[in-house]
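Only one protein chain is missing from this complex, and each of the others stays in its spot.
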Amino acid sequence: MSFISSTLAVVSKDVRSELRTRYAMNALLMFVVTSVATILFALREDEVSTEVLSGMFWVVIFFTAMSGLSRIFVSEEERGTTMTLKLVASPSVVYFGKLIFNCGLTLTLSSAVTILYLVVFPTFIIKSMVVFASTVFLGSLGFAATATIIAAIIAKANTKGTLYPVLSFPILIPLLITVMKSTTRALDGEIFNEALGEFQMLTSYLMIIIVGSYLLFDYIWKE
Amino acid sequence: MYEFFNQNQMYIVLVVTLLIWLGIVWYLIRIDKKIKKIEKRLEKDK
Partner (left out) sequence: MSVVKYSSIAFITFAILAGIAIPMVPQPQSWLEFPIIPGLEDKARNIFFHVPMAWTSVLGFIFALFYGFRYLLTKDFDYDIKSVSSAGLGMMFCILATITGSIWAKFSWGSFWNWDPRETSIFILLLIYGAYFALRSALGSDEVRARLAAVYSIIAGMTAPYYIFITPRIVGGLHPGAKGDTTGSMPLAQLHMTLNMGFVFFIGIIGFSLFFLWLLNLRIRIAQIEYQISKNKM
């Protein structure tokens, strides 16, 4: 099979098993709802600045991602299907398949959070839709890329649950700082050109993480 | 001597720091010698 069709096969396998059990989707959505509800209780009717709003937006996404995205590799270990996957597909196919799946998951997640925020917080007004959409898109992909490679690393570890955020956080900090700043700009209504520096950073981060992960994945995957 | 040190108190800091530092260095040199001894013994036992 060609590279693209094998990769899509991995993606569709994950999507189908996901739709069958709906385990990850439900867990993530419930996590999002509970976090937003908690924030809502804390804030009541208070007016918060755009920086705080954008920070909270990404905090919810970060913690939801940390609780849910490691599943792509951990579930393989738990179900014992890792060996089969290693026999059937080449490492790059596995990596890109899982990456695409995680990207889809993260984009769905951030869209859900956006919609929820728009509904629940009256002050969450997106004045510059282009900046916001690009930020959320690039930021989610960056999250997915880092989440995928770190998930692959901890798949064999003993204390997976707590280890995952510990390993991911230092790598994600540059992404978080930039993306929060950029979202603040979007909420404030700045035009695209002013956020150009942040977009350059987000794109370069995405490229670097994906290229590095692709090169290193062989060493993680093969015994 | 008291007068000198009371006037230029920075030199008190200097003396203290040097003492601490040279103490650490002496300790490290001791460790280095001990490790060399153990390495020689391992080489002999081979």
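Going by the order they are written in, the chains are A and B; count residues from 1 in each one.
By our rule, contacts are C-beta pairs under 8 Å (C-beta built on N, C-alpha and C of every residue); 3 or more make two chains touch, one makes a residue touch a chain.
Predicted model only: the values in this text are computed from it and were never measured.
Student: Decide which residue listed in A:43, A:59 or A:220 touches the omitted chain of the complex.
Tutor: Of these options, the touching residue for the absent chain is A:220.
Student: Could you tell me which of A:136, A:153 or A:186 touches the chain that is not displayed?
Tutor: Counting the whole complex, the residue in contact with the absent chain is A:153.
Student: Which subunit B residues touch the hidden chain?
Tutor: Where subunit B meets the chain not shown: residues 8, 10-11, 13-14, 17-18, 21-22, 25, 28-29, 31-32, 35, 38-39, 42, 45.
Student: Just checking the interface: what residues of subunit A touch the absent partner chain?
Tutor: 149-150, 153-154, 156-159, 163, 166-167, 169-171, 173-174, 177-178, 181, 197-198, 201, 205, 208-209, 212-213, 216, 219-220
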